[in-house]
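First the structure, then my questions, so here it is.
Here the complex is missing one protein chain, while the rest keep their positions.
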Amino acid sequence: MAVGFEPRVVGFLCNWCSYAGADMAGTSRMSYPPNIRIIRVPCSGRVDPLFVVKAFQMGADGVLIAGCHPGDCHYTEGNYHMRRRFALLQPFLDYVGIEKERFRLEWVSASEGKRFTQVVTSFTEQLRQLGPRKDRELMAAKGVQRAV
Amino acid sequence: MKQAESTGTLAGQKAFSYFPGCSLHSTAREYDVSARLSCEALGIELKELEGWACCGASSAHSTNELLAVSLPARDLKRAGEVGLPLVAACAMCFSRLKIASHELQNNDMRKLVQTVIGQEIQKTARVVHLLEVVDSRLDAIPVKKPLTELKVACYYGCLLVRPREKVAIDDAENPQLMDRLVRKLGAEPVAWAFKTECCGAGLPLARPDIVLKLCHRILAQARQAGADCIAVACPECHSNLDTHQEEIRARYGDDARVPVVYFTQLLGLALGLSVQQLHLDKHLTDPVPVLSSKGLA
Amino acid sequence: MQTVETITPLPQSRLSGYVQKHSGQNPLRCYQCGKCNAGCPVAYAMDLGPRQVMRAVQLGLKDHVLSSNTIWVCLQCQVCSARCPMEIDIARVMESLRLLAILEGYPVPEKDIELFHRIFLEVVRRHGRLHELELGAMYNVRSGHLTANAGLLPQLLSRGKLSVLPTTIRDARAVREIFARAEAESRKAPAAES
Partner (left out) sequence: MARIGVFICHCGSNIAGSVDIARVLEAARKMPQVVYVEDNKYTCSDPGQASIRNAVKAHRLNRVVVAACSPRMHEKTFRKTVEQAGLNPFLLEIANIREQDSWVHSDDKERATEKAIEIVRLAVAKVARNYELYARQISLTKRALVIGGGISGIQAALDIANAGHEVVLVEREPTIGGRMAQLDKTFPTLDCSACILTPKMVELAQHNRVVLFTYAEVQSIKGFVGNFEVEVRQKARKVNHTTCTGCGTCWQKCPEKVPSEFDLGMGQRTAIYIPFPQAVPTKPVIDTEHCRYMKYQRFVASGEEDKKPPQCRVCEKLCPTGSIDWEEQDRVFTEKFGAIIVATGYQTFDASAYGEYGAGMYPDVISGLQLERLMCASGPTGGEVKRPSDGAHPKTVVFVSCVGSRDEAKCRPYCSKVCCMYMAKHAIMLREHDPEVQCYIFYIDIRAGGKAYEEFTRRAQEEYGAIYLRGRISKIYQEGKKLVVLGEDSLIGRPVELSADLVVLATGMEPSSGVVELAQKLNISYDTNQFLVEAHPKLRPVETQSDGIFLAGACVGPRDIPDSVAQGSAAAVKAAALFSQDYITTDPMTAMVDISRCTGCLLCTQVCPFKAISTQALRDGRVVASVNEGLCKGCGLCAAVCRSKAIDLRGFTNQQLFAEVTSLWQ
């Protein structure tokens, strides 16, 4: 583990459940590591795999996607689409050298401020343990600037 | 593990491994005799499974689960080597064999059983009941002597219809397999509600009170439904219902007698075999008078 | 059966854990409708009906269940399982409980039933198949019910329904080994502690 390493985290949060859940954490004055940058999307199903790849390309150490619990999707089934997409994308990322622990899909409802806090905390902690991305170090050693 | 004969229609199957079970060699000899004769007349070849051992019946599965699977597993392995479907006449044997083959699908259980029987089980045989085999060629039964005017209460007991997923050959509340056969033979199956109520199973020695009570209910219901006789497909049911009628009459104070016969005996009768050939004169509650009254004996 | 004056419910008991593991049935699904008791042909002869057994398992009343006569009187006719609205295989639960009672050496309230099973298996162990005359004779002697079913004997013998001599299969030794190993392996099975 790198000393003083602060992971960069991108969170894609669905507007109806998880973004509201993150707001709830604030309203309840909870606290979590400030490493995460939140991007609001209407539905977790809106998250194009390319957004995730792009985030890693931009140097993210971890990407979190959070949506409504199964059965609660505002659009009925968007989260199920994301779940399937996740199941395909995660091994792909692992294959290109981004450990599967760096990519998470979580269900957080609008009332689960506490849960959002726990998810972000545990994810950040996990990324801190993992340390900087090996694939980037490898590419940097070879002189490649931008790599997935 | 493979099951030698898992698919394929029964109707097209000419030869079977035959598992008579302990009772059919003693108290239920008439079931054995009538099954063999009827099958011969129907062109079904029964080859008795060589060296078969007891399935363990309810005593094994009441006291030792592993034994209850291992004993039939040995028989299933032998039958698997023969390569023919294994037909059981006794409902208890059928049930134990079928449940055992179900349990053997589980890898852990199979490994344990292989340790117990000291042999590897490569394949087992498909287990069927004689009633299913006869039903599979119902339309082809050459009825020579229709059992006209004979009213039959078909009694299936527990072991052919429960549990649904692992064993059942028919509906648990109102099965029709035997009713269909009896109708085909020219007799009239009566509608009654005790087709699948328990007769008391293996308790006649230890708790005769229970067996008498349960059999009394069944016999009374059959009689009320207007049955001339009860047809069964299980030696235990037969023994419980047939042998204790005198005691039941004494205990419950009714005087009617209801003969209890094996479905194979009715089948044989319709195929033109005689009362003596079919051992119909060997029951404790004699069916011959009622058969004679219908011109069938 | 043990009389229980006050009960201490143990909902998360090891007993229901054992039942779930051994029988694959979740006793907590039972909502006590009573259809099992209503349909059980021998409920009248049981000190606890199947429904009450399910309840006692839910509450973790191990001694209460394992010393009841219910698990011995149960005929395994499966009517309860077939009709249970929650699709619980109650007969299978009974079986699991009976095996646990044997394993843990609970006193058997239905001595004759247990004796019958024991003698039955002894006969099968000896010959590889059942010999009914031997079973009946041994049972009558050892149970003390010397004349039980004796009245039937002449009728059965005269009809050739009882063979006097047993049939012993050729490799009866293999069967005896199955018995020995099955018993040894069963003792290794994990029991429910509580």
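Letters are used for the chains, namely A, B and C, taken in the order the chains are written, and counting of residues starts over at 1 for each.
As a working rule, contacts are C-beta pairs under 8 Å (C-beta built on N, C-alpha and C of every residue); 3 or more make two chains touch, one makes a residue touch a chain.
Only a predicted model underlies this, so the values are computations on that prediction, with no experimental measurement involved.
For the chain missing from the display, the contacting residue among B:Thr124, B:Gln221 or B:Gln265 is B:Gln221, taking the whole complex into account.
By the touch criterion stated above, the residues of chain B touching the omitted chain are 171-174, 191, 193-194, 221, 224. Contact between chain A and the absent chain runs through residues 8, 10, 19-20, 22-23, 25-27, 29-32, 34, 37-43, 45-51, 54-55, 58-60, 74-78, 81, 85, 117. Counting the whole complex, the residues of chain C in touch with the unshown chain are 31-40, 43-44, 49, 51-52, 79, 83-87.
Going forward, only the chains that are shown with their structure count from here on.
Shared contact partners of chain A and chain C, listed by label: none present.
In terms of Cα centroid distance from the overall Cα mean, chain C ranks first.
Chain geometry summary: the mean Cα position of chain A and that of chain C are 56 Å apart.
Chain centres here are Cα means. That of chain B falls 23 Å from that of chain C. Taken in their complex, chain C has these residues touching chain B: 41-42, 45, 73, 75-79, 81-82, 89, 91, 95, 98-99, 102, 110, 112-118, 120-121, 124, 128-132, 135-136, 139, 143, 145, 148-149, 152, 155-156, 159-163, 167, 169-171, 174-175, 177-179, 181-183, 185-186. On the chain B side of its complex with chain C, the touching residues are 22-23, 25-29, 51-54, 56-67, 70-71, 74, 112, 115-118, 158, 161-164, 172, 196-198, 200-210, 214, 243, 282, 284.
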